[in-house]
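Have a look at the structure below, then the notes.
Note that one protein chain is taken out, while the other chains of the complex remain in position.
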Amino acid sequence: MPGLEDLYREIILDHYKNPRNEGTFPSPPAIKAEGHNPLCGDELTVYIMLEGDAIKDIRISGQGCSISRSSASLMSVAVKGKTLAEVDRLLKIFKSMMSITTNASGEPEATEPIEYSERELGELVALQGVVKFPVRIKCATLSWNTLLQALEDRAS
Amino acid sequence: MPGLEDLYREIILDHYKNPRNEGTFPSPPAIKAEGHNPLCGDELTVYIMLEGDAIKDIRISGQGCSISRSSASLMSVAVKGKTLAEVDRLLKIFKSMMSITTNASGEPEATEPIEYSERELGELVALQGVVKFPVRIKCATLSWNTLLQALEDRAS
Amino acid sequence: MKSPAATLKPLNVSEIRKDFPIFTHHEGHALYFLDSAASSQKPLSVMQAMDNYYSTTHANVHRGVYHIAEHATELYEGARVKVGRFVGAPDPATETIFTKNATESINLLSTSMTRGMLKSGDVVVLTEMEHHANLVPWLIAKEQFGIEIRYIKLNDSGYLILDDIEELLDGAKVLAVTLTSNVLGTINPVAELAKLAHDRGAIVIGDGAQFVPHIATNVVDLGLDFLAFTGHKMLGPTGIGVLWGKKSLLDALPPFMGGGDMITDVRLDGFTPNELPWKFEAGTPPIAEAIGLGAAVDYLENIGMDRIRTHELELLSYAFEKLEANFDSSIIIHGPRNVNDRGGVISFDFKNIHPHDISQILDQSGVCVRAGHHCAKPLMRHLGIAATARASFHIYNEHADVDALVGALAKAQAFFS
Partner (left out) sequence: MKSPAATLKPLNVSEIRKDFPIFTHHEGHALYFLDSAASSQKPLSVMQAMDNYYSTTHANVHRGVYHIAEHATELYEGARVKVGRFVGAPDPATETIFTKNATESINLLSTSMTRGMLKSGDVVVLTEMEHHANLVPWLIAKEQFGIEIRYIKLNDSGYLILDDIEELLDGAKVLAVTLTSNVLGTINPVAELAKLAHDRGAIVIGDGAQFVPHIATNVVDLGLDFLAFTGHKMLGPTGIGVLWGKKSLLDALPPFMGGGDMITDVRLDGFTPNELPWKFEAGTPPIAEAIGLGAAVDYLENIGMDRIRTHELELLSYAFEKLEANFDSSIIIHGPRNVNDRGGVISFDFKNIHPHDISQILDQSGVCVRAGHHCAKPLMRHLGIAATARASFHIYNEHADVDALVGALAKAQAFFS
């Protein structure tokens, strides 16, 4: 059985207790998307401010467990200031990291594993241990899926 | 395991091969009722001609197995010429005989066992063995239930 | 709720645990199973009843003339009578319908009722503490047929607010209410509510999923018209639920699903439904599961529902005492403080620790509790939270389980402080 230290790395606890980019933006101009984790009831809202093809700023509000909250906080730091192309790659990398195993439901994640270096991940690497706790994968991916939805809503 | 001879008594085979009172009556004046055995698809129609409070004549048509056909034939003989009160008692006696055990569905038959002498049964006694074959009880009671329905339809 | 006589012989839990293979299996790395409100464990006798059935007499029921098919039918219908009697059904052979779970039982009602009994604008009264199983079927009926839903509200102690109950029930066609809340543990005054509803001509549906497995149940005393419950929470197998209903109402209700066994006749242009109870059982039923549920009922009756209730009350008191003593103001326990008003369910929250994290850390100590919204999102919103952690009991639980819970919670607290 994997130990708690695999899951609750120090960076995670730090981001959980001191979440970055917490709050809201008026929408519009911000793009806003809501995410639910139907398994546990967690809810999260992502607000992004675009400038050109980059995420100029981001805010996150909602309720969630340490994994979902810290993942959201880590994500906000990772994507802030990045171009949409860069964000897209981060999204792919993150999903790939989270699909080393099958997810909570035993389904193989749809995303193809892609090549990346740990360096690209930055602090996100702290979430690597989550895959050993399949049920928690949905907690870690909630914010990323919600961000994706915000970007897609904008596109359509 | 009860043997076939318990079920297929000679009288039964005789009534099966040579059914009495087979046929139809125009309705009206005859009272007519249709019965189904949902388990096997057997269908039976009973026609009765009343005179005062007696069954003056009876006809039966339909499809069925040896038990259902012979029971119908035996019934037709037993009730023909009888007053409704006599028929009612025969009905009760027959149902009681058929509920010595629970029926095919394991439900205790609703009818209370009543006191009667074998002599009252006449040839109907040949069907006594059917209770050892619970699935077939519905075959034996189909004609009686259909008769009952005809009498009730008339009442209402 | 009056508590059963204190003179009942206490359960011999260590003997009982031997009847449950899962506790033997996990003996080494101890299993503190505190999630019976989600699904209970199964005694060996339940598995054996099903295996015996499959190994000696399996065949499809109701239609076979050969002996194993007859015997299968007897076992299946025998289980029906047993299960119906267990909840005090006046006519168990006719009024007890097997479904796949409590959820299907309620969907059967909401769907069949909208095929004749309920029409647009008709009022169904629910409570804000209902499980999704007794909410979403009515929300679908609302969406599809325009029925109106009214809710009985809750107070801060986790009880129904009954001040305006007569108003709420005024003109209502249906009152559908849970007997025991799966989150708050609240045992609702259903007999009382049923009387008020009946006085106004409403039909009363009880959701017994959390009640029937733990407390002696009598549908007549409770004044119910329908009762839904589920096998897997009462030591029975998965894949089986029950709907009990009053014969006259079941007779009046149109069928739910169509298929084999539920018909008297089928023509190319229409069909005639079968008699009760088969009218509501379309297709091959969960035969082995019904037999397994029958064995579960035997097991429960053999121990005695009143002894089980007494045992759970004692555990509840012990747990309250321990949790309050150890965590004082850092723990919030939801629902009534008087254990006599609760089923064996304790939902709680810790400041600064999310239930998911609690459950995760508890798991490291072999303590199994559920974290989440417990399929009661409107109730969660009422409580102003997204999730709780929930510990729940059945006959195999003992003080050691509560002690393990408390110990592991202390660890979690340390971890996140």
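Letters are used for the chains, namely A, B and C, taken in the order the chains are written, and counting of residues starts over at 1 for each.
Here, a contact is a pair of C-beta atoms (placed from the backbone, for glycine too) under 8 Å apart; a residue touches a chain by one contact, two chains touch by 3 or more.
Keep in mind the model is a prediction, meaning the values are calculated, not measured.
Trainee: Need the list of shown chains touched by the one chain that isn't shown.
Mentor: Across the whole assembly, the hidden chain touches A, B, C.
Trainee: Among C:Gly88, C:Pro189 or C:Gly260, choose the residue that contacts the chain missing from this document, as touch is defined above.
Mentor: Reading the full complex, the residue touching the unseen chain is C:Gly260.
Trainee: Kindly state which of the options C:Leu11, C:Ala69 or C:Ile303 is in contact with the chain not pictured.
Mentor: C:Ala69
Trainee: From the listed residues C:Met117, C:Leu139, C:Leu249 or C:Ile331, report the one that touches the chain absent from this view.
Mentor: Answering carefully, the residue with contact to the hidden chain is C:Leu139.
Trainee: Which residue numbers on chain C touch the omitted chain?
Mentor: Residues touching the hidden chain, for chain C, are 21-22, 25-26, 31, 33, 35, 38-39, 41-42, 46-47, 50-51, 54-60, 63-69, 100-104, 106-107, 110-111, 115, 128, 131-133, 135-140, 142-144, 149, 151, 230, 232, 237-241, 255, 257-263, 265-271, 282-289, 356, 359-360, 362-363, 367-372, 375, 377-378, 381.
Trainee: Taking the full complex into account, what residues of chain B touch the chain not shown?
Mentor: 1, 3-4, 7-8, 13, 39-43, 63-69, 133, 136, 139
Trainee: Footprint of the hidden chain on chain A, which residues?
Mentor: 1, 36, 38-40, 102, 104-108, 134-136
Note that in this section only the chains that are shown with their structure count from here on.
Trainee: Just the number, please: Cα centre separation of chain A and chain C in whole Å.
Mentor: That pair's centroid distance is 37 Å.
Trainee: Mind checking the centre-to-centre distance between chain B and chain C? Centres are C-alpha means, answer in whole Å.
Mentor: The mean C-alpha positions of chain B and chain C differ by 44 Å.
Trainee: From the mean C-alpha coordinate of chain A to that of chain B, what's the distance rounded to whole Å?
Mentor: 74
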